[in-house]
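The structure's right below; bear with me while I get my questions together.
A single protein chain has been omitted; all remaining protein chains appear in their positions.
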Amino acid sequence: MDFEFRDTPKLAKFRKEVRAWLDLNMPMDFEIPDNPHDVLPHSAKYEFILKARHALGAKGWLAPTWPKEYGGGGLSMEEAAIVEGEVAQRPWSRFGVGDFFPSTITQFGVQIYAIGTEEQKKRFLPPILKGEIIRWNGSTEPDCGSDLAAVKTTAIRDGDEYVVNGTKVWLGTQYDNADYIQLIAVTDPKAARHHNIGLFCVPVGLPGISKVRLPMIRNCHTSGWQMFFDNVRVPVEYLIGGHENATNAWRVLSTATRFPQPNMGWSVRDRNQEFVLDYVRKTKRDGQLLSQDPDVREALVETEIQLEINRLFGMRQNWIAMTGKRLVGYEATQATLQGKVTTATQAEAYADILGPAALIKDPEWALFDGNIEYKHFAPVAMASAGITQEVSKMIMTRWACRVGD
Amino acid sequence: MDFEFRDTPKLAKFRKEVRAWLDLNMPMDFEIPDNPHDVLPHSAKYEFILKARHALGAKGWLAPTWPKEYGGGGLSMEEAAIVEGEVAQRPWSRFGVGDFFPSTITQFGVQIYAIGTEEQKKRFLPPILKGEIIRWNGSTEPDCGSDLAAVKTTAIRDGDEYVVNGTKVWLGTQYDNADYIQLIAVTDPKAARHHNIGLFCVPVGLPGISKVRLPMIRNCHTSGWQMFFDNVRVPVEYLIGGHENATNAWRVLSTATRFPQPNMGWSVRDRNQEFVLDYVRKTKRDGQLLSQDPDVREALVETEIQLEINRLFGMRQNWIAMTGKRLVGYEATQATLQGKVTTATQAEAYADILGPAALIKDPEWALFDGNIEYKHFAPVAMASAGITQEVSKMIMTRWACRVGD
Amino acid sequence: MVDLALSEAQEIIKRTAHDFVEREFPAPLAIEVNESEKGFSPELWRKMADLGWVGMILPEAYGGTGSSFVDMAVIFQELGWAALPSPLLSSGVLCGLTISEGGTEQQKKRLLPSIAKGQRILALALTEPDYGWGPETVKLTAKAKNGKFVLNGTKRYIPDVHIADQCICVARTSQGADPQEGITLFLVDKSAQGLSCRDMSAGAQIGEKLNELAFDSVEVDHSAVIGEVDKGWQVLSPVLEKATPVLCAYMVGGIQRAWEMAVSYINTREAFGRTIGSFERIQDHVIEIVNALDSARWTTYEALWKIDEQKPGITKSVTLAKIVSSEGYRKAVDLTSRIHGAAGVDTRFVLYQYIKKSRSFYHYLGGPMALRKRMAHLLFND
Partner (left out) sequence: MVDLALSEAQEIIKRTAHDFVEREFPAPLAIEVNESEKGFSPELWRKMADLGWVGMILPEAYGGTGSSFVDMAVIFQELGWAALPSPLLSSGVLCGLTISEGGTEQQKKRLLPSIAKGQRILALALTEPDYGWGPETVKLTAKAKNGKFVLNGTKRYIPDVHIADQCICVARTSQGADPQEGITLFLVDKSAQGLSCRDMSAGAQIGEKLNELAFDSVEVDHSAVIGEVDKGWQVLSPVLEKATPVLCAYMVGGIQRAWEMAVSYINTREAFGRTIGSFERIQDHVIEIVNALDSARWTTYEALWKIDEQKPGITKSVTLAKIVSSEGYRKAVDLTSRIHGAAGVDTRFVLYQYIKKSRSFYHYLGGPMALRKRMAHLLFND
């Protein structure tokens, strides 16, 4: 057994290269704007992220472990971890490394890789993996969320095109514009559930697409979009894989470990925990250091325990991916669940310890540049993002309970 | 609003009478045997409980609020609370007042009252309410617990008798012998589920009944029984109400508040909590009073909070019963659930605070005469007793979620 | 004798209040007012004052109606149900009671009638950067100088003061071994020289505007002192205690509304071919909400009853109620949000207002971590 990431001489050399490259392309002295979680279009941060992402992408480091032929870095897991670790140690990474490694890769890229034709992989993956394009996720509808097979949007074949009609919600919650929509739609309303849904890569500029803003709980001032598809004609080449493949694509996604998410944090301590530990070590309340308050101590012990389990589950995910032993299992879902539990534990503990200061966002008074406030609302804002805990448990049940085996 | 039990002059007089009666009939100096939770037949405690119960029953105080015509005390809720409170303050009540107010009344009595014929009420209720007889609960079967409608035991009418065949488990977990079995059995195997089950009061002496012991987790040395019914012929007069009434009888029971359980504890502090509070106030570990350990304090604050909520839910139950406003609701089930949550919180907290001493039962070393050990295992031993939390939630769902409304 | 029902008169108050908020403060308005710059509707405030709610627990002799705390809480529960923001707790309860219990006859005559009518709005300025609700946290100084007092220091996280005419500033006039001694209450005009008020809640998701009040050599007359010099805590402490379960009632109303939203949604929203209310995981969330609701409700009303009837154990009951309400409100809205999926984070949905309020009231008048410590002190008499 080995629980340690350790640089071999070869890896140490690689690390030096990574550092040098980052110094050159993503310098340490980039000025961090206020409210680091705000991603306003054309804001300094937005521009910086785009620039940084393009640079990382061009180098192949946005998708470090993916094959080079598709625009990935062709790196080993160990090398990928070095890239992530070094990025995470830069001061500007307090934005969250997720901003640099977008879900366009970790979600849409994985799906195209899993079910796309060779031609589609060659066409769509390189710009995705190089960070040149952003896709919005067009899965959820007003009446369909967790139960994706219940989508009502239709895409009916008409000659060499699919005609799309329907409404999607909560697109573009992270980025204010996109190149494509990752769209699922019913291709045959009469066919059986789960066997009648297609996955499309829809260019946003097609006629018949319109959108309105959906404001949402979050600590950035952005929001999501509601998008309307009114007889949008999508050429058949934008259908990814077969016309009934979307369910498989999502199943792959919910359990995929082939390309581990780079922000698994297996080599990086949680920055919020570090901030709060440091804060209570230095801050006095009524003449006593907060770190001497037994309740503060116990609350931070509990967050530490959850974070440690989270770290180990993340390490296990990456190890499974590295060894290529299993493509699916309950472990990925368990890690996701533990992540949500950990975040909730942190959110409550930090608010208990820090009082109303944990709720303040104004740069003058906010703690840790607003990260604490951001963290506090993350469990609420992100409860349904990607997957709800309830649906995670449905998935986990299959393996954990051996139900149906 | 009024949250207080307060003696009016009339009630103060009644309290004096109760005290005098208890002094005479259940004297303070009764010697408490070791292992107070052991109810071995013919043990000193067993004999004492029987004697005490008969005395209380003869006085009508075992079922203080029930009509006198059926053997109850005809008392008001306020008077009943006085009886309970005074019994609970006697040293020997550390056995738990539940030993004096048996489930034969609170379960079987309620069912007979709810669905029995007037003749059956007149016949069965008086000996039950006077504590002269004990019934064992013959509901659960090896393959049927929470889902009572799935009983396999049959009771097929043959002339003036029902012929009973089947197996029941977990009878007599509190008492080692009984007069009757509260039995549910299918009266018509072909009829619809829930509409084919009869409730019987079966005399234990009938030919064809046999039994073996079932050892179980508990802190008394007793156990349950498994009972076999082999062509037992039960006269038709022992069928309570109609031959398809058992489901109703159980539904009444799970939500009934007409006759509140006397051991709702609305006027009595939890004795274990009192013991532990007292213990940590007096006991030093490494030279420091346990009550000065912040973790001990916080653990007991949490048990106190749960106990207070428990007390208020119990008060509400008795108030609902007193005002006769509702016969059914989610509140009774909520109170039961809160009771189980509270007990589990106590069990864990006391073990955390007291260490392995909480697990010791030997009289030489046990804490609080073994009550702490008893409390520790109660959440496990009693998890399925009466009703599981899972089924409680099923019942609570109907009202709390308005599902099906 | 135990009676957990509201009296007939209270039922009428409850119906009146419920009808009022349903009619005057429907969800769209709740969003609009709460999201407005001041987070306040002067029009609604006037109507509430006209209904007599502002002076409800103030003495009849000074324009109030001398009602019970349970009466007042019945109204607060409905205000909380509607998420209606107002300075009622600050002005009508905290400051009104402080003046009524600690003020001179002259102060009462001068201030209480206009407070009761809602014409004068007061806010309590107690908490400081070193956040807490005990006397040891009061560090803002008031020094006697030339027959006046000069106030220097900073108050933070103060609600309602941005719309107030005056504030009651809790200041330290002397420092001894006992932090309860040496505290003095001052009535300070918002327009006083050297006093500045800034909104701390910009961009934040908190239900009430929180302000910083900076006192830079603010001079006040001796007549501004409420109660005795150095003995202010003795006036304020019981007021804080009495106001707490009133706030809890507001939170109970919020939990009630969260439950109603949850029940309504789970019985209409479908997933996997069923209404989501048929899933046990969803049902269990609702059961947790109901448990939070009833726990908060009964601990709160017991505390209020003890205050009205002057029963022993008020501190323990109030502490219990605030712990249970703070934790329960947050849990209830978070679960309601989860039940709603992505719809639960749509800020056009009124639930968002409740999520924010659950946060701002979580610590107000004392957060669970501090109150659990207090509960331990009560359990161990130390």
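Per-chain numbering from 1; labels A, B and C assigned in written order.
By our rule, a contact is a pair of C-beta atoms (placed from the backbone, for glycine too) under 8 Å apart; a residue touches a chain by one contact, two chains touch by 3 or more.
All figures in this text were calculated on a predicted structure; none of them were measured in a lab.
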| item | value |
| --- | --- |
| Visible contact partners (per top-of-document touch definition) of the missing chain | A, B, C |
| Option from A:Glu47, A:Glu308 or A:Glu364 whose C-beta touches the chain left out | A:Glu308 |
| Option touching the unshown chain, where B:Pro127, B:Gly145 or B:Gly208 are the choices | B:Gly145 |
| Of B:Asn25, B:Ser76, B:Thr117 or B:Thr388, the residue in touch with the unshown chain | B:Thr388 |
| Interface with the unshown chain - residue positions in chain A | 1-6, 8, 78, 266, 277, 281, 291, 294, 297-298, 300-302, 304-305, 308-309, 312-313, 315-316, 318-319, 322-323, 330-331, 334, 337-338, 393, 396-397, 400-403, 405 |
| Chain C residues touching the omitted chain (full complex) | 279-281, 284 |
| Sites on chain B contacted by the missing partner chain, in the whole complex | 35, 140, 143-147, 150, 169-170, 214-219, 221, 284-286, 295-296, 299, 348, 351-353, 355-357, 359-362, 364-365, 373, 376-377, 379-381, 383-385, 388-390, 393 |
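In the analysis below, only the chains that are shown with their structure count from here on.
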| item | value |
| --- | --- |
| Euclidean distance of C-alpha centroids - chain A vs chain B, Å | 53 |
| Centre-of-Cα separation between chain C and chain B, whole angstrom | 42 |
| Residue numbers of chain B (touch at least two other chains) | 294, 298 |
| For chain C, residues contacting two or more additional chains | 372-373 |
